[in-house]
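Here it is, the structure in full.
Note that this complex is displayed minus one protein chain, with the remaining chains in position.
Note that the chains take the letters A and B in the order they are written out, and that residue 1 is the start of every chain.
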Amino acid sequence: MKTLKLSLHQSLALVAGLLGIFAIVAGNPYKGNTATMNVKELCLLVERETDHISVDELADWIIKGKADFRLIDVRSEKEFAEYHIPTAENIPVGSLFDAELMRNEKLLLYSEGGIHAAQAWFILKAQQYKNVFILRDGLAEWKDRILFPSISDSATAEVKQAFEKRKVVSKYFGGTPITGASEVSQTKQLAIPKIQMPSGSPAPTGTTKKKKKEGC
Amino acid sequence: MNAPFFKFDYFGEETSLIVAFIIGIGFGFFLERAGFGSGRKLAAQFYLTDLTVFKVMFTAVITAMVGLFWLSVLGLVDLSLVYVSNTFLVPQIVGGLILGVGFVIGGYCPGTSCVAASTGKYDGMIYLLGIIAGIFAFGEAFPLLKDFYTSTAMGKVTLPQLFGISYGLVVFLVILMALGGFVGAEWVEKKFSVKSGGVRK
Partner (left out) sequence: MKTLTLNGPVDDTAEAVHDRIEQPAARYWNPYVAGIGLGLVLLASFVIMGRGLGASGAFTSLVSVGVNAVAPEHATSNGFFSEYLGDGKHNPLKDWLVFEVLGVIVGGFFSGILAHRVKGTVEKGERISTGKRFLLAFLGGGIMGFGAKLARGCTSGQALTGGALLSLGSWAFMLSVFAGGYAVAYFFRRQWQ
């Protein structure tokens, strides 16, 4: 029997060739679109509610210029153009994975009421994203509590004192505080503020991305 | 295994810099081993007397490509988390042509000039200064070039997407092409080094 002797080059070429031939039938290397998840863990997470952020907290973060999180508006582009919370960037649920979100970033999601944000939260969680948070009750709550806070005339002194603080926050974001319960019905006619960072804010990151390149 | 490790938060930004340094050492080591610290050896690629550049580059490309493909297929690496840069077709073609000209004139590329400089090649050190000047010039001219620089933006396009064939088939075709290229390179080398009187090492 003659033993087959290959030179270094021939054996390397053979290995490469074989790996290439099997590659044709090896299937799709992109496995990112399917996910396996620990449902028990997710249930506990939901129960604990540690991933909720209130609108008051968010307002506070924006005023203080906190920049360690990305505020993501998952509504449609049109809705986003009409109004969005300052510093937010628009990533509709459908394009969640085109947006190059990093798994180690702190992501705060919001939608009109919170349903879409919660669904996006679930999708991201299933993909092993670590720090995903939801704005509790969404943009509706933001409008109610931050932009157009209201107070009835019969409120106690304590409540009224707290309301003074709310008024400052509201003005900061260009909203209109409402005093007197009778006026509450007019809320709908109140002007939605223009989308821009309030004056005097420390870090106007806006919607422009400042992602660092990873290339050469 | 959850890889890429960094994307799964196995370590932080600070540690990643140490990783960068270690990976860089490996990179520099193999560049030097291949002879890429020598401008003459690199430039010889364009005179067909020594096709080491082609051989090393394509071997590296197919090694990493095949490795990444199989690790992904086996579920060990999440390929969708590996950063692919965006394609801007025309600026990249023009940039490539300019870069090729610079390669022949200067004898190095940015990575290899670092190796050349650290192994004592004075021209490599001067080349590094040239790169810095070139980048500065580009930066200064950027307002004028911006429109061209951002033209033909195609996003992340890979060859499998472009041709509409499976990733594995592209991997196979690239390997086939490279192996064919290697056979051709050996033949060309033999032919041209005889013509110019021996291989310069």
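Going forward, a contact is a pair of C-beta atoms (placed from the backbone, for glycine too) under 8 Å apart; a residue touches a chain by one contact, two chains touch by 3 or more.
Computed from a predicted model, the values in this text were never measured in an experiment.
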Across the complex, visible chains touched by the hidden chain are A, B
In the full complex, chain B touches the hidden chain through residues 3-7, 16-35, 37-41, 43-47, 52, 54-65, 67-68, 71, 77, 81-89, 91-124, 126-140, 142-143, 145-146, 149, 154, 156-162, 167, 170-171, 174, 182, 196, 201
Residues of chain A touching the missing chain are 8-9, 12, 67, 205, 210, 212-216
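Convention: only the chains that are shown with their structure count from here on.
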Note: chain B sits from chain A at a C-alpha centroid distance in Å of 36
Chain B residues touching chain A in their complex are 2, 7-9, 62, 66, 68-70, 72-73, 75, 78-81, 83, 85, 166-169, 171-172, 174-176, 178-179, 182
Interface with chain B, chain A side, in the complex: residues 9, 13, 16-17, 19-21, 23-33, 97, 102-104, 128, 130, 213-215
